[in-house]
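Right after this comes chain A.
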Amino acid sequence: MTKMKLRSAAGSCSLVHDIFRNLKKDCVVEFRSRVSFAISMAFAGISTIAVSLVSGGVPFSSLVQAILLWLILFFSAMNGLAHIFTREEEEGTSLFLLLNSNLDAVFLGKLIFNIVFFFVLQVLITPLYLFFIQAVPARPGHFIAAVISGGVAISSSTTFLGAMVAKAGGRGSLFTIISFPVLLPVLWISIAETAGSLQSGGSTAVGNLVFLLAFSGLVVAISLILFRAVWNSQ
Partner candidate 1 sequence: MAVIPVKEIEAKSLSKKFGRTWIFRDLNFSVKTGSSLAVVGPNGSGKSTLLQILAGIQRPSLGAVLFTADGLTIPDHEKNESIGFISPLFLPYRELSGRENLEFAARDKAGLARSCELLDMLGLDRHKDKQVKSYSTGMIQRLKYCIALCGDPFFLFLDEPGSNLDDDGREAMYRHLVSIKNERVLVIATNDQNEAALCSRELLLGS
Partner candidate 2 sequence: MNKVIASVILSALFFFFASPCSVNLSKSTVYLSAVYAQQEIPFDNSNKTTVQDDQEDQSVLYSVMAVIVVLWLGIFTYMVKLDRQVKKLKRKL
C-alpha cells in the first residue's frame, strides 16, 4: 500500500521558491484587504492611549511600564496574528493552498509574514507607548533588542497555534486561551528584560535574549513537524 505521502513539491530550491510564492500571495491578499491590518493597528494604538489616559500621566516604575507594554503587545498579537490562517479557512481557499504548494512552504511563508507583521506593529506601537508614558529607556540598544526578540518569540509560536484555531472555527478568544500558556514564560522574560533596559542600573542579561530567540527556533522546529497533522485534512 503506498504510504499516503502528503503533498510536497520536489527539491529544496523549489521550496524557497514556494515560500516566496506563498509570501507574495499572502502579502498581496493582506494588502488588498487591509481591514484586518487596520484593526490590529487600531487595537494596539487604542490600548496604548487607553493605558496612558487611564494612568493620567502618573509616572510608574520601569517594571510596571514594561508589564503594560508587553500586555499591549500580547493582546494586539492575539488580535491580529491568527488572521493569516483563519482567512484561509473562512474563504475556503485552504484546499487551493493544499493542492498547490507543499505544507512546509505554506507554513514558512505565513511564519515570515507573521514575524514581519508583528515587527511592523511593534515599530509603530512602541515609540507611541514610550511617548505617552514619557519614558526614555536608559539603554535604548538593550530595550530595542528585548522588544524585537520578544516579538519574534511571540509571533513565531502563535503562527502554528493560529493554524489550529483556523481549523477549530477561528473564534478569537480560543486563540488567546491556547496561546497564553505557551507565551507566559516569553512574556515573563521579555518583561524582565525590558524593565532592566528601562532602568538606569542593571546589566544586559544576554542570556534572556538568547533564550527568547532559542525559544522561537525550537517552536518553529516543532511547528514544522506538527503542521502536517493540523493543516492537512483528515
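Definition applied: contacts are C-beta pairs under 8 Å (C-beta built on N, C-alpha and C of every residue); 3 or more make two chains touch, one makes a residue touch a chain; residues count from 1.
With respect to how the candidates were assembled, all candidates are chains of the complex that A comes from, given by their letters.
This is a predicted model, so every value here is computed, not measured.
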Practice task
Check 1 or 2 against chain A and report the one that touches it in the complex.
Solution key: 1
Exercise for the section: Note which residues of chain A are touching candidate 1 in the complex, please. Expected result: 1-2, 4-10, 14, 21, 25, 28-29, 32-33, 91-93, 95-96, 98-100, 102, 233-234
